[in-house]
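Reading through the structure tokens given below for one structure.
All protein chains of the complex are present and in place, except for one that has been dropped.
The chains carry the letters A, B and C, assigned in the order they are written, with residues numbered from 1 in each.
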Amino acid sequence: MDFAPDDRTAELTAQVRAFLHDRVLPAEPVLDAQLDATPGEWSLRPVVRELQDAARAHGLWNLFLPAGGATGPYGAGLTNLQYAPLAELTGWSPRLAPVALNCAAPDTGNMELLAHFGTPEQRERWLEPLLDARIRSAFCMTEPDVASSDATQIGTRIRRDGDELVVTGRKWWSTGAMNPDAALLIVMGKTDPDAPRHRQQSMVLVPRDTPGVTIVRPLTVLGYDDRDHGGHAEIVFDDVRVPASHLLGGEGEGFAAAQARLGPGRIHHCMRALGTAERALALAADRARERMAFGRPLADQGVVREWVANARIEVEALRLLVLKTAWLMDTVGNKQAMTEIQAIKIAVPRAVQAILDHVMQLFGAAGLSGDQPLAEMFAGARALRLADGPDEVHLSALGRAELRP
Amino acid sequence: MDFAPDDRTAELTAQVRAFLHDRVLPAEPVLDAQLDATPGEWSLRPVVRELQDAARAHGLWNLFLPAGGATGPYGAGLTNLQYAPLAELTGWSPRLAPVALNCAAPDTGNMELLAHFGTPEQRERWLEPLLDARIRSAFCMTEPDVASSDATQIGTRIRRDGDELVVTGRKWWSTGAMNPDAALLIVMGKTDPDAPRHRQQSMVLVPRDTPGVTIVRPLTVLGYDDRDHGGHAEIVFDDVRVPASHLLGGEGEGFAAAQARLGPGRIHHCMRALGTAERALALAADRARERMAFGRPLADQGVVREWVANARIEVEALRLLVLKTAWLMDTVGNKQAMTEIQAIKIAVPRAVQAILDHVMQLFGAAGLSGDQPLAEMFAGARALRLADGPDEVHLSALGRAELRP
Amino acid sequence: MDFAPDDRTAELTAQVRAFLHDRVLPAEPVLDAQLDATPGEWSLRPVVRELQDAARAHGLWNLFLPAGGATGPYGAGLTNLQYAPLAELTGWSPRLAPVALNCAAPDTGNMELLAHFGTPEQRERWLEPLLDARIRSAFCMTEPDVASSDATQIGTRIRRDGDELVVTGRKWWSTGAMNPDAALLIVMGKTDPDAPRHRQQSMVLVPRDTPGVTIVRPLTVLGYDDRDHGGHAEIVFDDVRVPASHLLGGEGEGFAAAQARLGPGRIHHCMRALGTAERALALAADRARERMAFGRPLADQGVVREWVANARIEVEALRLLVLKTAWLMDTVGNKQAMTEIQAIKIAVPRAVQAILDHVMQLFGAAGLSGDQPLAEMFAGARALRLADGPDEVHLSALGRAELRP
Partner (left out) sequence: MDFAPDDRTAELTAQVRAFLHDRVLPAEPVLDAQLDATPGEWSLRPVVRELQDAARAHGLWNLFLPAGGATGPYGAGLTNLQYAPLAELTGWSPRLAPVALNCAAPDTGNMELLAHFGTPEQRERWLEPLLDARIRSAFCMTEPDVASSDATQIGTRIRRDGDELVVTGRKWWSTGAMNPDAALLIVMGKTDPDAPRHRQQSMVLVPRDTPGVTIVRPLTVLGYDDRDHGGHAEIVFDDVRVPASHLLGGEGEGFAAAQARLGPGRIHHCMRALGTAERALALAADRARERMAFGRPLADQGVVREWVANARIEVEALRLLVLKTAWLMDTVGNKQAMTEIQAIKIAVPRAVQAILDHVMQLFGAAGLSGDQPLAEMFAGARALRLADGPDEVHLSALGRAELRP
């Protein structure tokens, strides 16, 4: 057992940290200004493009994608364990850092899907421009009418009609899909409702401009429309026709592909969330040292010290749990790491939400406003507790496994 | 000891409940549509005016204001204990119900101040149009640069210059002040920084259109700008001159007046928050009965039952605590009720926030969006934990009192 | 609505408080010494008898038992609401005060059963000596082999054999039954396993010295054997024969009688627990003012203040909930008060346990030892979370009711 990072991880961590502090954090007010100047617009702002150019120039690009095996020549070749600390650093600036490094959800998961399951044609048409950040993409799974954590309930239908696939259904929370540059929608639907439970679903690649695709409206998360990264869309698919070659992976493999997509995604989400917590704690420390109340800095108050201490403990313990999960995925595979993958999905977002709640409190009303990044981070952590199914579903599954003889 | 409401309370409760269900709740989507149709506008929407007319016609108007004593002929004559259940009902629809009955903060507190401390001229010019809902008002106390819970730190200065008072300072979180109809700003500032700690502050009435008043910008709470009720403004007062007759109450009485304003305000806030929790629990019960996951309704899941049970227990216990606080204020006065006033200020918003968090979780991502009232209610409950000073300040004071010999 | 106690309550409260401070609290070290001097003995110690004599002389005797109606001429005639604050005061000294006033469980519940359901002969033989504290009693319901919260699972059988009832089964947690003076055991068993779910059980009066009754062993709660009040026994009933006239109430009425016994019992338990919390908070305040660490008293530490404040808030809110429950029982009956009776059963013991845990922490290791009453109180509060069924069963029932359309 060894808790020291390897050399490549240490080196990349230092580079990403420097990029974060030198380039990304200073760009945050620039993004705010560009967003204020462009109400109603959903595409990436110029400052993001500039950061992307800089990151590419520094070789900090597509770090999330493992090399070798099915993913072929594309990725940076990092293991999950090596990438994890880099993901954490991007969580310090969730609106800018992940996208700057072309490591932002949902594109990361979509690129993984294309790398693992795509045909050479699919890869050429979609994966390469995504890896190059020339287009963006969305993942269309959640539906308004059913509990999506129960995969058998998915209502969207994909039927074959000659050489075509016909998609009909209603999706929402398709993150990024408000962005007109999100050229690709990966849509999950049922190809065979009579197949066994986990063989009913398939995925299909639908260009966003296909006739029958209607972007109905943007959704908000605690008041935020997340315009900076393409928002969250409700989308109707009304007899949308694509060539049969747009099937991603085999028929009936949608559920398995979605599961495969989840493992790395949770490492990324959780590490980013921990980075967000670290940023918040750093802000809290500054605030506590500077803000005076009743004649002394907030940092001198026992109550502040106590919750900061508890936050530190939780972040340290949970980071180790996420790293171990990444290590398990790298060494024994996602399936053997199921308990841990569930565990971090449950534990990290709620801990980070609670920490952000505390830090907002320390900032007073300013903490709730746009003057600090905290409130928007809070909304993000809150949403994570529902992403890929509510915590409660995962707790139940984890508990069931634990009680099995 | 008797836990039954008196006849007048029972009767008014029934009337307000009927008004809520018949008129207010159906108006919520209308408000949403009118808000969508008028981006960037901060004044009350037509649907609010219609509800106000209906409430006035039903005699459900200005119920918050006690009759008799200093408040003279204005109010409905209810005690705090009698008004409390009505405030709770308005919490079911926080954007519409309080304002419909002309019982919305900050106007309520401002009307109380004017009724208690205003000269006949001040009452005529400001109180009467407020009671009549012809104008709106704001209360300018919190400042960006200091911890406002420590009254000695207030930076705004009010100096006398002949027959005039000159106000200089920067305020924020002046709720309602983005609304151009908020004709009156009640501003707290220091008239004598050398006076004893609680005699330094005074209040002055500043018409919003006085030269030197600059409405700098709106603030957001989580992602909400609260456009429906005039938002939250940052305001600069730059050598703003008003006649000396605009002083509200005596010089040096600002702190005491602010304290007097707080007691009833906390009853109102807390009861409304409990009403919000009741609305959320009602929505939760509907959702849990209807939503199916893994073959059965959510209502059949033990985990859902357990948190709903805990929520019910907390709401019942805290409602009684608020009602007892109201009763103490009515019988022994705000000063003797200090511990209880602090207690409810601390306990109710955090409990309601936690309940809303749970209910949002039950609704899945829909709970975070604008499709349910939950997320905006959550932002409101979260903000309450900071209104009138963060919980931590009140916990410390309450604990200190408890540990006194 | 009125939160002031009536005159009789106020007067009795003052008398009981004086008795508590003048007689009971000073007797605690005497009891400790008498317990130390008599290892292995289970009957009441002399100091208890002296306190009982004093209480009787002051007219503070059997206050728990309502007058009138079914209970006939026996009780003090207090309503549940009137008795509740007296029960709270006895919770300050749980080993001595309840028994001193002849208001200790399980005798109180047993006396209520006899008063409500007993025949004149049963009352004469058992109720009168209990009211007179000449004997003690136990209630034998819980069984080691089944979840007793599910009444249908009770394994003890009561069969009729001519003029006799024959009892066979194994009970445990029969509180008080180690005491040889516990002349009466009230035993719950099934008379008809084929009857409808809640008509299967009956209660029978079994003298402790009946052949076939074997007191197997005492049980401990955490490390306490509760020798002062007769401990908790495991008892085997092996073809125990009593006359058929020993049936208490009608055949098949055992479940209903047990339910009737629970309502007042929970008021008593909960109010006593709150009294325990008040004692602990009083001890905490003394400790916090006197104990120095790092140059200042513990009372000056914000963390101490904060948890004390939170404890105060919880105690105040929960006391009101218990009082309201008592009032509901008095005015609309136990059945209509079911939600509240469940609510206090759940909420009070866990809150009191948490408060005691905090106060023990404040006392350092001394808080865990016999030098303070805290640890034994903690064990008592912990046990309450299981008495009459674990919290979880009640939470589930309450939640189910709340989610019903």
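Just a few scattered comments:
FYI, a residue touches a chain if its C-beta (ideal position, glycine included) is under 8 Å from a C-beta of that chain, and two chains touch if they have at least 3 such contacts.
Since the structure is predicted, the reported quantities are computational estimates derived from the model, not experimental observations.
Although it is left out of the displayed model, the omitted chain contacts the following shown chains in the full complex: A, B, C. Across C:35, C:236 or C:366, the single residue that touches the chain missing here is C:366. Within the set A:285, A:338 or A:354, the residue that contacts the chain not displayed is A:285. Screening B:236, B:303 or B:338 against the full complex identifies B:303 as the residue touching the chain left out. Of C:33, C:147, C:195 or C:282, it is C:147 that touches the chain left out of the display.
On the side of chain B, the interface with the absent chain consists of residues 301-303, 306, using the contact rule stated above. Although one chain is not drawn, its touching partners on chain A can still be listed: residues 1-6, 9, 81, 281, 285, 288-289, 299, 302, 304-310, 312-313, 316-318, 320-321, 323-324, 327-328, 331, 339-340, 342-343, 346-347, 392, 394-396, 398-400, 402-403, 405.
On the side of chain C, the interface with the absent chain consists of residues 142, 144, 146-150, 153, 172-173, 219-224, 291-294, 301, 303, 357, 360-361, 364-371, 375-376, 378-379, 382-383, 385-386, 390-393, 395-396, using the contact rule stated above.
Basically, only the chains that are shown with their structure count from here on.
Chain centres here are C-alpha means, and the one lying farthest from chain C is A. Comparing the contact residues of chain A and chain B by number shows a mostly shared set, over half of all numbers used being common to the two copies. Averaging Cα coordinates per chain places chain A and chain C 54 Å apart.
If you average the Cα atoms of chain A and of chain B, the two centres end up 37 Å apart.
Shared contact sites, meaning residues of chain A that touch two or more other chains, fall at 301, 303.
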